[in-house]
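First the structure, which I've put down as structure tokens, then a few questions once you've had a look.
== chain A ==
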Amino acid sequence: MLLAQQLTESADILEVANTGSFWNILTFVVFTPLVGALVLLAIPKANQQALKVVALGTTLVAAGLGVVILTQFDFGDASAKQLGANIGWIEVINSRYIVGIDGISLPLLMLTLLIMPLVVIYSWNHIPSPGNPKAFFALQMVLMTGMLGSFVALDLILFFVFFEVVLLPMYFLIGVWGGEQRQYASIKFFLYTLFGSALMLVAFLALYFLSDEVLTPSGNVMHSFDMTLLPALATGISAGAALWIFGGMFIGFGVKVPMFPFHTWLPDAHTQAPTVGSVILAAVLLKLGTYGFMRIAIPILPDAAKSWAPVIGILAVIGIIYGALCCLAQTDMKRLIAFSSVAHMGFTMLAISTLTDFGFNAALFGMVAHGLITGMLFFLAGSTKERYHTLEIKRLGGLLKQAPHMGWIMGLAVMASLGLPGLAGFWGEFPAILSAYDPAEGLNVALFRTLMVIAAVGTVLAAGYLLWLYQRVAFGTPSAEFENDPNIVDVTTTEWIAWTPLIVLIVVLGMVPGILFNVTNPAVGVALSAIGA
Partner candidate 1 sequence: MNILAAVGVDNPPLDWHALAPELVLVGLLAVLLLVDAFGGERSRWAMPSLTGIGLLAALIPVATLAYDGVVRSMFDGAYVVDNYALLFKALFLIAGYVVVLLSTNYIAEGDYWEGEYYQLLVASLLGMTVMASARDLISVFLALELLSIPAYMLAAWRKRDLGSEEAGMKYYLMGVFASAILLYGMSLLYGMTGSTLLVDIAGAIEGTEVPALVALAVVLVVVGFAFKVSAVPFHTWAPDTYQGAPTPVTAFLAVGSKAAGFVALMTVVLIAFPTQPRIFEPLIWALAAVTMIVGNLIALRQTNLVRMLAYSGVAQAGYILAPLAVAGVSGASAAMAVEAVSTYLVIYAAMNLGAFAVVIAVARKTGSAEIDSYGGLFSYSPVLAVCMSVFLFSLAGIPPLAGWYGKLTIFLALIEPGTLAGYILAVIVGLASVIALFYYARVAKVMFVDPAPDGDTTPIRVPMSLAAALTITVAVTLVVGVLPQVLARVTGAETFLSIGG
Partner candidate 2 sequence: MLLTDISPLLSATTAGESYSDFVRSYLTVAIFGLLALGMVALLLGVGSIIRPNRPQPGKYLTYESGVDPVGEAWPQTQVRYYIFALLFVIFDVEAVFIFPWATRLDSETALVDSSGNVFEILGPYGSYGLVKMLLFIAVLALGLVYAWRKKVLRWM
């Protein structure tokens, strides 16, 4: 912490200035759910209707702010960090309250803002045992703040805080409202993620100390946690240290994605989580990992990323094939969808590991598409469980007969998930495979082309297990035990409201992928500028 005047000779030091104020639109959108959670806590437990209304109102206000953000966002300059602020927070370590969004974070922010109201609507009549909507919704609101914050934070410590805030509510959502094995699943989820984030934090701090210093607004020369400055500040880090630092982040983000071999928490967590928990997990939480790679690890340490890229690529493809094979062996519908997540996130990671514009665009599209489609599938699994009280595939059947609308919606979701052209899933999967044909300069082309071929085989397997699932669940005649079950009804009103936006987006993004690619493309270019692709 030397004073500025002592360092006049090093004129090329970066200067940081305070910009914007704390009270900006991103702050509002991030903390609205937290305010909602506090309001929920003040409402008596018995007044369930008020609790639901407040929860829904909060998510809708946040979503409304999201619309405002869309109107304010300058799409012509999607590569720049917009609408944010950069002000002091923890001055002793020069950790700052830096927020902002660009073309990479905007889609994920919008995805979160979309999913959360739907989740609340879906919960309207589906509060899982043991009830207690007050805590249920309050936790979801805290979770939402964590997720939104992670996507807008541009300071490593701020990001870490939001990243961890996500943990606790999810732990409780699984541990309290989950299935029979909920304790095991929630603890496993918690430990895996925390293990990853502990290493990630060490990596962040090593990055902090080894990178160059900046001049803070208060006139001190200090290291920085600023994600937007670190790509320039970290160029002086030795190659060996960079490899280790990247390794720490790799584990931290890799657990969250989850990448093979850190994925084992995911099937348990998904299977045991309540429906809305699974939806949030699949739609948003997993994206935090891939987002971390795209926003932090790769732009800041491009050279280390190149060294790690083959490892990431190979693990991604192992994840694709392994996930698919596991899917084929599942007897439980929810578990099958969970393993399909492992496979799908494998495609995303493969696209990321190519370190190309094309791959990053594909990865972002894949993240959004996976969020919509797998979210939808988990909603369907939850509703199936409500009706049949089981998710055992061999006991199900004839959904199209008993609940035709639901059957068709499931058909659409399954087709989207296996990557049918014209639906959103296609634009996540196909370009991801294609991107491996031509990886960034300096990467082993032969290796990546091999990976591409294996990944393509993965899509065939995906078609196999998804169609098999659909056939067993939707086709045929209902089994004797459910034939005249009055519980089995078609899509209810709340389900229609919750699902329609997802269905519409799956179709629209499938037909007009450009609306997303146009936003992501400029920002991706900036993230990869140091790779030289």
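Note that a contact is a pair of C-beta atoms (placed from the backbone, for glycine too) under 8 Å apart; a residue touches a chain by one contact, two chains touch by 3 or more; residues count from 1.
With respect to how the candidates were assembled, all candidates are chains of the complex that A comes from, given by their letters.
A quick note: this is a predicted structure, and the numbers were derived from the prediction, not measured.
Of the numbered options 1 or 2, all belong to the same complex as chain A, but only candidate 1 touches it. Across the interface of their complex, candidate 1 is touched by residues 88-93, 135, 157, 160-162, 164-165, 167-168, 171-172, 175-176, 182-183, 186-187, 190-191, 194-195, 198-199, 201-202, 205-206, 208-210 of chain A.
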